[in-house]
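Report on the structure given below.
In this view, the complex is presented without one of its protein chains, the others remaining in place.
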Amino acid sequence: MLDFIIKRFFQVIVVVLLALTVVFFLIRISGDPTTLFLPPDAPKDQIEEYKELLGYNRPLIVQYGDFMFHAVQGDFGESLRSQEDALGIVLSRIPATFQLAISALLIALIIAIPLGVLSAYKRNTVFDKVGVALTIVGQAIPSFWLGLILIYFFAAQLKILPSGGGGTAIHLILPTLTLAAYSVARFTRFTRSAMLDVLRKDYIRTSKASGVPTFRLIMRYALRNSLIPIITLVALDLGVLLGGAVITEVVFSWPGVGRLLMQSLMNRDFPIVLAGVFIIALIYALVNFIADVLYAYVNPQIRVK
Amino acid sequence: MKRFLIMFFAMSMLFIFAGCTEGTSGQDEPSSDGNNDQKAKDSLVIGFEADAGTLIANLDVNYTTDTQIRNIYDSLIERDGQTGEYIPSLATDWENVDELTWRLTLKEGVKFHNGADFNAESVKFSIDYILDEANQSFYRSRWANVEEVKVLSPTEVEIKTSVPFPSLVQRITEDLLIMEPGYVEEVGTDVAAKEPVGTGAYKFVEWSRDNFLKLEANEDYWQGEPAIKEVEFRYIPEFSSRMSAFLGGEIDFFKNIPVDSVAEIKNTDNAKIGEVSSARINYLALNTFHDGPLQDVNVRKALNYAVNVDELLESILNGYGTKMTGPLAVINSSYVETDDYGYDPDKAVELLEEAGYDPEELTLTLDTPNGRYPMDSQVAQGIASQLQKIGVQVDVKVNEWGNHLEKIQNREMGDMYILGWGPAFDPQSTIENLFTEGAPYSSFYDEKIEAKIQETNAIFNEEDRFEGYAELQHDLVEQSAWVPLWQQADLYAIKEDLNFEPRVDEKMQVFEMSWK
Partner (left out) sequence: MSSSLPQNEQALENRVKPKRKSAIATFFSNLSRSWTGLIGFIIIMTLIVISLIGQWITPFDPYFAEFSKKLLPPMTEGHLLGTDQLGRDIFSRIILGARVSVIIGLATALIAGLIGTIIGIIAGFFRGWIDIILMRIVDVTLSFPFILLVLVINAIIGAGLRNIIISLAVGGWVIFARVIRSEVLALREKEFITACIATGVSRFEILIKHIVPNLFTPIIILASLQIGTYIIAEASISFLGFGVAPPTPAWGNMLNEGKDYIFSSWWLITFPGLAIVITALGVNLFGDWLRDTLDPELKGE
């Protein structure tokens, strides 16, 4: 087990470093950002001077070496715009993104697990069928559009909820719902089929035949046994959630990493883009790492593979 | 199992609760600024589209930074909010000693927020901050002609320039904000960039990146006690979010309203529209550097005849904008009236044929940014429709702003593009930066005109200088250097009971505002 963890952890590091490399070269090849930050009347020689100052006219490979050397020490350089530590800026936005992602995840779980269980329990009834249809439609709705529709109803028409900005609980409602919708659909669908799998198992049938009340049966055995695959799916879906959070943050002006990354892409504030990429890749890789380790812990044969 | 579930739900609630109070929300109860109507209101929340890059002065040229920190720092010379004329601020007087020397007299008795005195040393320090390469100030290129700042006495400074530099007054007005040398030296630039100290009407309270900037009144302000005691710039990038925040009473005013939403705001209780013709101009650049038909003056003239600026203004901008006919806006200090080409499609066709082009066979490209200027991409598509009427096909290309700018600066543009310029108060900065060979922003170049520009820029005599720019304006119209469009109208949504006159220079000086 320890071997597996070490090997898998090493993989995380390699993956994050490679991701940084790829984005670094993509960004450098796409041009340099100097002109966006200088006043529009800056003469040519001044632009050149800034390129020199920021090191953009050195050979690409030297720039890369320099960048990596500092990056592995957590130094991604300074934001071009504010001359503050880029990584620090990104890290300061993490709480807001987590706040959004975690509340969406919890809401999704709170809605999806009972719904999935009920759906499986009342299999083939109208309730089940409507539920399944809703999950299918739910997975086809792009989150940014759902966000717009929610803004239209709750902010523009009813005027009862703010459509974004700020950081209070009220401001959190619409973005959370937007982000949670897709996961609700996915988790419900998955819980339902995981439950059905378990319910089909012999020991459940036997217990049922021997007169254990069905509801207790579900709570006691079926749900517990289907929790492991559900948790694994949740962990794997965190990436989708993080990706969705970026778009949701933009739609609702939520001050998290996603909005920062979008703005930095538009402003060409490359140190922030790189630091943001690093953090997201790291979180994502770590989440997958934990999911894998958990999974391997539960299914020992995975480790051999 | 039951216990597990209960635990799970308890944990979930805890998480959500913790999530809501963490970081941002605690200080930010909406009731404190929205619902306490009985109490006389003395706080203000501004919905602003972007965070400041930094709070240190003289570093970031971005308008989002400048607008906010101008409430914390003062400048030496200000502009009148309505006419754009220079008025004294921390400097009471300024004069040319000779072509290379300027002398400024400073106000006495002004104190920084930390109690330190404002004096000539702080002016020298602030200018030196721009000039020092180590600070990587993005303003430095504009100040490259400044050689030295000398402190003559606590209230007198002398600025030496390497070449005659008539724009210095403009640079002092638009760029320079005064910092406290003792404070910056003591805490270092990193801290000073987060907790600024100036002489301005408002003192720094708290800055939460991408979230808000809070300021409080400087009761000892040298121009008097500010009427509004607490100010918050709240960062809300999406228009729809700003709008709903405004309608919900969370913010008291915001800028840059799409013209089609004006009616909606007018129909809202307790809301009004503030409008001002700003010093930012929008134009259709005709690229003479691109190897194509636009190198021919007749084709450029034809386009001036074929574009119906009045119709664009009326139908796309709903009339919000002031039509221009030449290179300078009315607000510009050297503006003279120039001939208006007017709308004449027949003449356009005639000129095109004269130049040897069949309008039906002509295809031009038109690049536009999206959302940078009021209705920019819509205007581009409107121009395309108008040119289609005389048979000219136009390929509209909508660029993300960074790419648009890059294409202009690298001279990779095709025939035409939409761009804005501002503030356009001063003839030199506008004409020099738009119509010379080295400046890419209008992509028009003519040898004779270039020579004349250089000649006029160096003139010190006010009248001769005015004369020179007047001639240039006529020449540029004659050459059809571009298709002038309009002076942008800046539109604000404002609470009915807030006294606020929008300024021509886009600044939001809270000191000038008050509640009724």
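Letters are used for the chains, namely A and B, taken in the order the chains are written, and counting of residues starts over at 1 for each.
The rule we apply is simple: a contact is a pair of C-beta atoms (placed from the backbone, for glycine too) under 8 Å apart; a residue touches a chain by one contact, two chains touch by 3 or more.
What you see is a predicted model; the values in this text were computed from it and never measured.
Novice: Quick one: say which of A:Ala42, A:Leu242, A:Ile272 or A:Ala291 touches the chain that got left out.
Specialist: With A:Ala42, A:Leu242, A:Ile272 or A:Ala291 as choices, the missing chain is touched by A:Leu242.
Novice: Check each of A:Val16, A:Val198 or A:Val234 against the chain that is not shown and name the one that touches it.
Specialist: Checking each option in A:Val16, A:Val198 or A:Val234, the one touching the absent chain turns out to be A:Val16.
Novice: Of the residues listed, A:Ala112, A:Ala180 or A:Ala281, which one is in contact with the missing chain?
Specialist: Residue touching the absent chain, from the options given: A:Ala281.
Novice: By the contact definition given up top, give the residues of subunit B that touch the hidden chain.
Specialist: 238-240, 243-244, 247, 258, 260-261, 263-264, 311, 315-316, 370-371, 377-378, 381-382, 384-385, 396-400, 403
Novice: What residue numbers in subunit A mark contact with the hidden partner chain?
Specialist: Spelled out for subunit A, the touching residues are 11, 14-16, 18-19, 22-23, 26-27, 30, 136-137, 139-145, 148-149, 151-152, 156, 193, 196-197, 239-240, 242-244, 246-247, 250, 261-262, 265-266, 273, 277, 280-281, 284-285, 288.
Just so we're on the same page, only the chains that are shown with their structure count from here on.
Novice: Would you kindly tell me how far, in whole Å, the mean C-alpha position of subunit B lies from that of subunit A?
Specialist: Between these chains, centre-to-centre, one finds 36 Å.
Novice: Can you name the residues of subunit A that touch subunit B in the complex?
Specialist: For this pair, the touching residues of subunit A are 31, 33, 35-44, 46, 50, 53, 79, 81-84, 89, 92-93, 95-96, 98-99, 102-103, 106, 109-110, 148, 151, 155-156, 159, 162-170, 172, 219-220, 223-224, 250-253, 255, 259-260, 263, 266-268.
Novice: Looking at the complex, which residues from subunit B come into contact with subunit A?
Specialist: 1-2, 5, 9, 12, 15-16, 19-20, 22-25, 28-30, 47, 50, 53-54, 59-62, 133, 136, 138-142, 144, 190, 193, 208-211, 234-238, 240-245, 247-248, 250, 400-402, 405-406, 409, 421, 429, 432-433, 438-439, 441
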